[in-house]
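As structure tokens, the structure follows; a few thoughts come after it.
One protein chain is absent from this view; the other protein chains keep their places.
Note that the chains are named A, B and C in the order they appear, and that numbering of residues resets to 1 at the start of each chain.
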Amino acid sequence: MAALGAVLAVFLGALLAFLLLRWAGDILNPTPATAPQRVPFLGGYPPEVHAWNRYHVRYYAMALLFLAFDMEMVFMYPWAEVFVREGMVALVEMLMFIVILVIGILYAWRERALEWA
Amino acid sequence: MSPVTRAVLGVVGLGGSLAVLIYLAAVLDRVIGHRVAQQPLRWSAALALPAREAARLVLQQRSRTERSDAEAWALAPALLAAAAAASVAVIPFGPAAAVADVDAGLALYVAAIALVMVAVFLHGWSPNSVYPLIGAYRFVAVTLSFQVPLALVLLATALPAESLSVSAIVQAQDGLWNVVRQPLGLPIFLATGLGAAFWGPLALPDADDLAGGTRAEVSGVPLLLWRAAQLAVLVSIAAMSAAAFLGGWRGPWLPGVVWLGLKTLAVLVVLLLAGHLLARVRQESFVVFGWVVLIPLALVDVFLSGILLL
Amino acid sequence: MRAALARLAADSPVPIFVLAGQGAAGRVDGLRLDPRLRLVDSPRAASLLLVAGRLPRSWLRPALRIHAQMPHPRVTVWWPLGYAPRSLERRFAGVVRVAAQEDVAAVLVRLQQALLRRERASEPDLLPDVDPAPWRGVGPYGQGGKGMTGGVPFGRPLATRAADRDGLELDFLPIRVGPFFPPLPVGLVLELRSQGDLLQEARVVEPAPGRPLPGDVDPVFLRALAEPVPLAALERARARHHLRWLAGMLRFHGLHALAGRALALAEAALVGAAAVRALGRLLERTLALGWATRGVGIVPPEQLRGQPLGPVARAAGLAEDARSVDPAYRALGFTPVTHREGDAHARWRQRLAEAAQALELAERAGDRLLAGGEGVVEAPRGRLTAGGATASPLLELLPALLAGQEWGDAMATVVSLDLPPVEPVQGASGVAA
Partner (left out) sequence: MNAPLLADVLFWLFAAGSVLSAWRVFRADSMMRAAYWLFASFVGVAGIFLLLGAEFLGFILILMMAGEMTIMVVFMVMFMMNPAGLNPMTMVHQHRTSIAVGVLAFLGLAALALFADFPAAPVADTSRATAELGTELLGGSMLVFQTAGVTLLSTMIGAIALASVRGRYGDAEAGSTEPQIAPEGVGRGSHAMPAAKEEPEMDEHHGHLGHG
């Protein structure tokens, strides 16, 4: 419990420290930004539209693959703790599980789902 | 000493040592850069350089864009630094001494690295400007590709320790360091660690082809905080590779803390050298490389070390 | 507190954003080697704006926009490089002019210290402080919007949809990459249409198509068109050009330290071919550029046949070189170096090999003279004829080359083509800065 308290303290401490430093920076340089200064930098010309758009991500197939494959880590952490005690049973079971998941990656690779759509 | 004072001492001590390591990393980066460029740089000048640039950035105005997501923009560097600090908190610097000896320390470390992806995406999305936005989406693609191998390789070090606690992992390396027992572990961890700190060959979100990427619209104190937080993640990667693969505080003659510091600095030099000698990878080829090469290699590393332990 | 910070920051490297006008590219590279300066890749990170050489009229408005985008405290410095002043000083109020004999780096450091100690006020904007489009109070919620994606919320419209190669209809971004986008050659303006980070279309806005592009060619090549010129001087200038391009390409790929080393070789008066080959081996051996440029921007040889494109053509396997017919070169046993793949990787290895070969020729040539006067010489960017354009055919290739490429690969392709800095037509009464 004390260890978790320490982690939370470290996390919130760093978070607050950086927010305070940023606020102190604003106090030190209070000059407000004018309209031309706020124009996003494109190399000399102003942007015609907002940069926020329905950004056509090209790796959406890989993102879906990651969602499914990320679950594998949930199972591997407890397995790692008890591996030495369980011995060969643990090894064989995890090998089966992992081979099944790697087939998914090979399928994605063959279907060229990992490349830009 | 009541737990509260212990926690405060731990936080302040960790913050101080992290700040010193960040400053040292900045100095080492300059020195290695000048060495590779064969330009002379005196050590006294190199030691003062990061402080001078920090002072100049503190006196610079914070730039704003037309319609930015101001709160997320302010949160991004803080979240990045908090994730890095939390990840360093679990690393033990003595037999029973760690700021936060959490039982599932490894799970916390990988969760902190996942928070880095959230922080960099926020930092790129918030300014509502094209180059940071492209940089942010690049980092999501790269992180989704290296996060699994990074977690697997760390998992392999948990096998001999029979526990996810980082201090148990260091304890289990009394006779044999994991870098010897699991040869594939350290290279994969350093490659994916460079991705987590978006440094050197994997500096895709802040790349030169996007005129600075997510920091193209940042100036003044936020730019200083962002560079410091990025170096904090790099230091965290170096410290964890020292703890998980190079025996952490274990070592003859010198006290534990000194050994951990020396190993962390050694790995830091390797990471900074990679930053100066390896060109930036192409995003799409790294995604394919991560899924098709890094994950199988990490799995081989896990199962090989498992078989050796039977 | 502020004074202490100012004293500490006094001799930190000065961050400069450079607007390299005509004839300034070579001199600006010299500044990169100065440890007191640091050329940054975004105006947000700069506190000094350095205008070098002559600023053509069409670049003036972009220059004012970039000046406004710099954070305070800031100052503009104008480095005339021999061009007579006209209206730049009227538009850039309070610009500091570097006299001919002054050391520009010392001026920049002095100005930065004055800014930090607040002895010099920061320059105000030179553009009116007005919203891009009136939006305050407009529309049902007063932020200029209309419905879900309509109107001009906060001064800018939202992106619109377009079909794409993978069947989805999502937003596209019309990005006009301006004259001063650091990775691109100065003055090149591209109108890119990107969905996500993939470029659907690319259009060269400036320079206008079909216009001659003299480009900043070393004067020794122009002289070689008319009169005999020592071969060693010609080849050293070629080597210097290629090494300076290599430094720019290394910086683009994130290797700033190695770029400094290549630039030091370029600026050094006497540099041996061995040093250049050593740098080449280092770049080769440390896999430094293999995965970054292999297979990027492949230009098929049939599009380059018969065009004066020099290294770009030779990297695609066409052994076209004006020097191979020249008796002086044949006496030295010159054979053109070629590569096959025609991608960015082949192009940087081609230029590096040519730089080393040029230095070897220069060492062997002694004071041999070239029989000048035929009106044809092999310049670093291709065959130069009296008054002819050198690199404009490459600009026609760009749209087809960049369409369908990811942003990083597209920029790497443009960098690998070594396009000359773009100068608008001399005729227009440019602002002779």
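The rule we apply is simple: contacts are C-beta pairs under 8 Å (C-beta built on N, C-alpha and C of every residue); 3 or more make two chains touch, one makes a residue touch a chain.
Keep in mind that what you see is a predicted model, and the values were worked out from it rather than measured.
Undergrad: With touch defined as in the header, list the contact partners of the absent chain among those displayed.
TA: A, B, C
Undergrad: Given that one chain is not shown, which residue among C:G82, C:G137 or C:G167 touches it?
TA: Hidden-chain contact among the options goes to C:G167.
Undergrad: Touch as defined at the start, partner being the missing chain; which of B:L21, B:A84 or B:A107 qualifies?
TA: Hidden-chain contact among the options goes to B:A107.
Undergrad: Looking at B:S129, B:Q147 or B:S219, which makes contact with the chain not pictured?
TA: Hidden-chain contact among the options goes to B:Q147.
Undergrad: Quick one: which of C:G82, C:G147 or C:P209 touches the chain that's been left out?
TA: Touching the chain that is not displayed is residue C:G147.
Undergrad: Please identify, in ascending order, the residues of chain A that touch the omitted chain?
TA: Interface with the chain not displayed, on the chain A side: 1-2, 4-5, 8, 50, 52-57, 60-61, 63-75, 77-83, 85-86, 89-90, 93, 96-97, 100-101, 103-105, 107-108, 110-113, 115, 117.
Undergrad: Can you list, in ascending order, the chain C residues touching the missing chain?
TA: 141, 143, 145-151, 153-154, 158, 162-167, 170-171, 193, 198, 200-201, 400, 403-404
Undergrad: Touching the hidden chain in the full complex, which residues of chain B are there? Just list them.
TA: For chain B, the residues touching the absent chain are 3-4, 67, 69, 72, 102-104, 107-108, 110-111, 114-115, 117-118, 121-122, 125, 128, 137, 140, 143-144, 147, 151, 164.
Quick note on the criterion: only the chains that are shown with their structure count from here on.
Undergrad: Using the average of all C-alpha atoms in each chain as its centre, how far is it in Å between chain A and chain B?
TA: 14
Undergrad: Which positions in chain C are in touch with at least two other chains?
TA: Expected reply: 2, 42, 44, 69, 71-72, 132, 153-154, 156, 173, 175, 181-182, 196-197, 406.
Undergrad: What residues in chain B touch two or more of the other chains?
TA: In chain B, 58-63, 66-67, 130, 137, 211, 216-217, 220, 284 touch at least two other chains.
Undergrad: What residues on chain C touch chain B, complex-wise?
TA: Against chain B, chain C makes touches at 2, 5-6, 8-13, 15, 33, 35, 40-42, 44-45, 47, 69, 71-73, 112, 116, 132, 153-156, 173, 175, 181-183, 196-197, 250-261, 264, 286-289, 291-293, 296, 406-409, 411-412.
Undergrad: Considering only the defined contacts, which chain B positions touch chain A in the complex?
TA: By the definition above, chain B touches chain A via 3, 6-8, 10-11, 14-15, 58-67, 74-75, 77-79, 81-86, 89-90, 98-104, 106-108, 110, 125, 127-133, 137, 140-141, 144-145, 147-148, 151-152, 155, 158-160, 162-164, 211, 216-217, 220-222, 224-225, 229, 284, 287-288, 291-292, 295-296, 299, 302-303, 306-307, 309-310.
Undergrad: Would you pull the chain A residues touching chain C in the complex into a rising list?
TA: By the definition above, chain A touches chain C via 28-29, 31, 34-37, 39, 41-58, 116-117.
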